[in-house]
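One chain of protein is taken out of this complex; the other chains stay put.
Every chain is named by a letter (A and B) in the order it is written, and numbering of its residues begins at 1.
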Amino acid sequence: MAALQPLDDTARPGAGGVPGDAVTPEPPGRVRRGRSGRRTRARRRGAAFWLAVAWLVTVAVCALAAEWLPVPDPNVPDVTRRFDPPNPDNLLGADALGRDQLSRVVHAARVSLVVSVSAVTIGMVVGGTLGTAVGYLRGRSERLVMATVDVMAAFPGLVLLLAVLAFVGRSLTVISLVIGLLSIPIYARVARANTLAVAQREFVHAAHTMGARRSRILFREIVPNVVPAVAAFALVAMGLVIVIEGSLALLGLSIEPPDPTWGGMIAASKPNLDRAPHTALVPSAAMFLTVLSLNFVGDTLRRSFDVKDAGL
Amino acid sequence: MRQALRRLPTMAATLLVVSFLTFLLTGLLPGDPAVQILGPEGANDPEAVAAVRADLRLDDPLPARYAGWLGDALTGDLGRSYRTGQPVAEAIGERLPVTVEVGTLAVVLALAVAIPLGTFSAFRAGGPADRVITGTSFGLLAVPNFMMAILLIWILAETLGWLPATGWVRLTDDPVGNLRTAIMPALALATGELAVYTRLLRADMITTLQQDSITMARAKGMPTARILFRHALRPSSFSLMTVVGLQVGAIIGGSVVIETLFALPGVGRLLVDSILQRDLIMVQGVALVIAISFVVINFVVDLLYTLLDPRIRHGRPATA
Partner (left out) sequence: MGLEPTRRARAGTRLVWALVAAGLIAAGCGGDDDSGSAGDTTGAESDISEQGDPVYGGSITVGLEAETDEWLPGNGSFANAGTSVAYAIYDPLMRRDADGEMQPYLAESIEPNDDLTEWTLTLRPGVQFHDGTPLNAEALKTVFDDYLKAPGTNTAGALTDVEMVIVDDLTVTYQLPNPNSAWPDQLGLAVGWPFSPTAAAAAGEDAGSQPVGTGPFVFDSWERDNRLVVKKNPDYWQEGLPYLDEIVFRPIPDEDTRISSLTTGDIDVLQTLRQSSGVRVRDLDGVDSYEQLGNTTGVNIFNTTKPPLDDVRVREALARAVDQEQIIEIQGGTGVVPPSTQIFNEDDPYWSEAVADAWPGYDADAAGELIDEYVNDPARSDGKAPGEPVTFRYDCPPDPSLVDMAQLYQSFWGQVGVEVELRQVEQATHISEAISGDYDAKCFRAGLDRDPYPTLNDAFTADSAINFTRFTDPAIDADLEALAASSDLEERQALVEEISLIVNENFPMTYHGSTLSVLGARDVVKNLDGWSFPDGAEGSGTPGATTMWGFVWTTE
């Protein structure tokens, strides 16, 4: 999976979704998904989906309410507890400075949440608005915007991200802003593709025929149908952003200590794998489960919102 | 074909804009290169600063500097590293083969696993095997490549001692040694890719398998393997091909972390090192090369796509 390339991993045209999912462009007239696909989908709406949602809710609660949870201060070292395995005082053990791993992993959820939500919001608001607008308006503005988007996508965003972090400073704001900026092109593409599809549908044509104003059609008919699809895509993208933070941490370019991040915890655990594997396992598991859940929920939702699936 | 070639000017324009943005980026980063080159001590000497600035054409207006840099770049001269004095083009030339080899190996490995798995999974869609494959590939998608890399080093190198943890042996020096050093990084990069490819191929294959021609072939009693690999695979693989092209960006991004973790002398590590050491001229060169490879590879994929799929006449909708 792309570690540092938010741009192209999921930037498949048509819609968004978990990388590799069937979101390929379909020539008109091809039947989209067969019975077996539908059956699979129906099954997935079961326990696994709600488990994933439950995990995400837990992570969100941890992120929002970390201070009020009954865990020790995540940043207070206690050298006597260095590398302690899980025990009644430290349910998930202690790290190299003897800090409580449970508390750190809980507080780290906040960074992951803030980075992923703000980066995704920037991309979604700017890219989504642009994509929807030009997808509906078409014409010269569309060509101009999409050409810009193509150039942005071809620009090595990775270089920008690393350079800005190294030169300007490593902060939550910088990471969120840059990743958000870099993800604008994907959202623009996803939103535009969905807008194009929605604009073809009967109710839009009907509204046109009835003489509705274009702005009304855009906001009453198009937007409500495009937003869910883009939002489902955004959930998957959030997972990607969390992974990017982890990669940055391994390069020493994530936020400054001592505030914990999952990536930072993994990077810090690397020299201690042999004597304290729990220091690596705990944050890795948290990151894995969260990304998995985001992919799963995002993917499931996307299937239900996907305009192509919605019974054209 | 003609359709694809018609995209050449667009591609050239894109490259031009990207190269300008790259130039701008490195120009806008804080800090006077002359001061960085000379260091705080040397920067006290205005003459030395002026000399370096003149030498780097730093006092020229930006467009002129860009034109000069681009002109040099077109002739293959990307300047000399501020840090080591090595020509930038030479440094990139030394490292590009490493990144290309590992990246290619990763794609090949991923395809080698994904094609049979995806096909089989589609063939048995809904069955237990399909559920295992689909579930596993979904899980693999959530494993970041750095996690996989750490895991591989820990298991294959440190615990079992089968493979060297780090380092690079050139293909020309020792092909076996080369493979031993390339395989783990390629595996780490391939994991995510193979999940992407498997899922994609499975979905497209399911669609293909419902087409009339396949149903007919089945009715005629044609052997399953023959149906799958002779008749169904080709029409199902176009989007896979597009995605393989698009994933180049992901591979380049991934190689930055992977090359750092495995200590490979590739372009990704060169980029990180140059950024961390503020060797801006090197950063500029690497960024340009990354942008070019990305644009060119996608162009080639486009070209292949239009060549192989007779249905696509107006360029693929993928560029929509």
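Here, a contact is a pair of C-beta atoms (placed from the backbone, for glycine too) under 8 Å apart; a residue touches a chain by one contact, two chains touch by 3 or more.
For clarity, every value in this text was computed on a predicted model and none was experimentally measured.
*Asks:* Looking at B:Met11, B:Leu58, B:Ala157 or B:Met222, which makes contact with the chain not pictured?
*Replies:* Considering all chains, including the one not shown, the answer is B:Ala157.
*Asks:* Considering the whole complex rather than only what is displayed, give the residues of chain B touching the chain that is not shown.
*Replies:* 36-42, 48, 51-52, 55, 80-86, 91, 94-95, 153, 157-158, 161, 163-168, 170, 260-263, 265, 269-270, 273, 276-278
*Asks:* Determine and list the chain A residues touching the chain excluded from the picture.
*Replies:* Counting over the whole complex, chain A touches the hidden chain at residues 75-77, 79, 82, 96-97, 166, 169-170, 252-253, 256-258, 267-268, 270-271, 273.
Keep in mind that, in the parts below, only the chains that are shown with their structure count from here on.
*Asks:* How about chain A: which of its residues touch chain B in the complex?
*Replies:* Chain A residues touching chain B: 1-5, 7-9, 11-14, 18-22, 24-25, 27, 30-34, 36-37, 39-40, 150-151, 154-156, 158-160, 162-163, 166-168, 189, 192-193, 196, 239, 243, 246-247, 250-251, 266, 270, 273-274, 280, 284, 287-289, 291-292, 295-296.
*Asks:* Provide the residue numbers of chain B that touch chain A in the complex, in ascending order.
*Replies:* Contact set of chain B toward chain A: 14-15, 17-18, 21-22, 25-26, 29-31, 125-126, 134, 137-139, 141-147, 150, 154, 158, 191-193, 195-200, 203-204, 206-207, 210, 238-239, 242-243, 246-250, 252-254, 256-258, 260-261, 271-272, 275-276, 278, 283, 286-287, 290-291, 294-295, 311, 316-320.
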